[in-house]
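Before I ask anything, let me first share the structure, which is written out below as structure tokens.
One protein chain is absent from this view; the other protein chains keep their places.
What follows is chain A.
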Amino acid sequence: MRFDHRHLLGIDPLRPDEIVTLLDLADRYVALGRQREKHATSLAGLTQVNMFFENSTRTQASFELAGKRLGADVMSMSMQASSIKKGETLIDTAMTLNAMHPDLLVVRHPQSGAVDLLAQKVRCAVINAGDGRHEHPTQALLDALTIRRAKGRLHRLTVAICGDIAHSRVARSNILLLHRMENRVRLVAPPTLLPAGIDGFGVEVTHDMREGLKDADVVMMLRLQKERMDGGFIPSEREYYHRYGLDAEKLAHAKEDAIVMHPGPMNRGVEIDGTLADDINRSVIQEQVEMGVAVRMAAMDLLARNLRARPTEVIT
């Protein structure tokens, strides 16, 4: 079992066997999470700091719970409100953090590459909890775990990713992961919500929802940010829902046993029909949340093993 990384900054640096390693460990943490006593000790004695430069309730809670279940001392900092407003730069923040000697640092930042920059400057292991439009690796990993558990495998599946691909780090990480695990990835979006050069990613691209969903094993919906709805990227909410919102009629084009996923939080009636989202036979949205905690436990566990394997003075 190998997972030879100091940080988890994206899916891009991961090999298929490392992804499998992480998911296997996560499976065990799913089991642990379903017991009455949920505690493990992998992170005992370690300090985990969550720094969120962008609003997030779900991801932050998920990381916090994951750390606590593994016995870490967890501190969460909401950075929009604090020193950033006072003009402190990211590098200053890193220096301040170093002085507190954290072992694991979980970071979300509104700008692509900001987590990489921070990782270069701090002495601890860094986990990217989403940076700009770049990557959100733990989301892709939890999606992969959800798919593997529902479908029994994580290869040779047809996965349709639908919605705002252009602005989505979830989409980028998922495309990278699913492609690396040899799945067929289809992107379904209006042309204004597709990023440039997407044909170079080894994916199929379509603007037609029915064509995109045809015979899909997995339908992954993306959240459409409110600020993109009014005329800037799409004409209106209702036109978007009509053409790209997932409902039973469109889903009928996918395989009969296709699962429906959404990274949350959902806009019911914009990108997904409310009833469909709640349909326990099709929707795995609740499982995704559960898998999120397990995957984050696995990721932090693996990074902590690498941390502990190193003599203290080498961690500079």
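Note that a residue touches a chain if its C-beta (ideal position, glycine included) is under 8 Å from a C-beta of that chain, and two chains touch if they have at least 3 such contacts; residues count from 1.
One rule holds in what follows: contacts and distances are computed from a predicted model.
Student: Considering the UniProt annotation of the chain absent from this complex, which name among "Succinate dehydrogenase iron-sulfur subunit", "Dihydroorotase", "Phosphoribosylformylglycinamidine synthase subunit PurL" or "Phenylacetic acid degradation protein" applies?
Tutor: Missing chain, per its UniProt entry: "Dihydroorotase".
Student: Considering the whole complex, which of A:Gly33, A:Pro195 or A:Gly269 touches the chain not shown?
Tutor: A:Pro195
Student: Out of A:Thr89, A:Thr192, A:Gln225 or A:Gln286, point to the residue that touches the absent chain in the complete complex.
Tutor: Answering carefully, the residue with contact to the hidden chain is A:Thr89.
Student: Spell out the interface residues on chain A facing the chain that's missing from view.
Tutor: Residues in contact with the chain left out: 12, 89-91, 109, 111-114, 116-117, 131-135, 169, 172, 195-198, 200-201.
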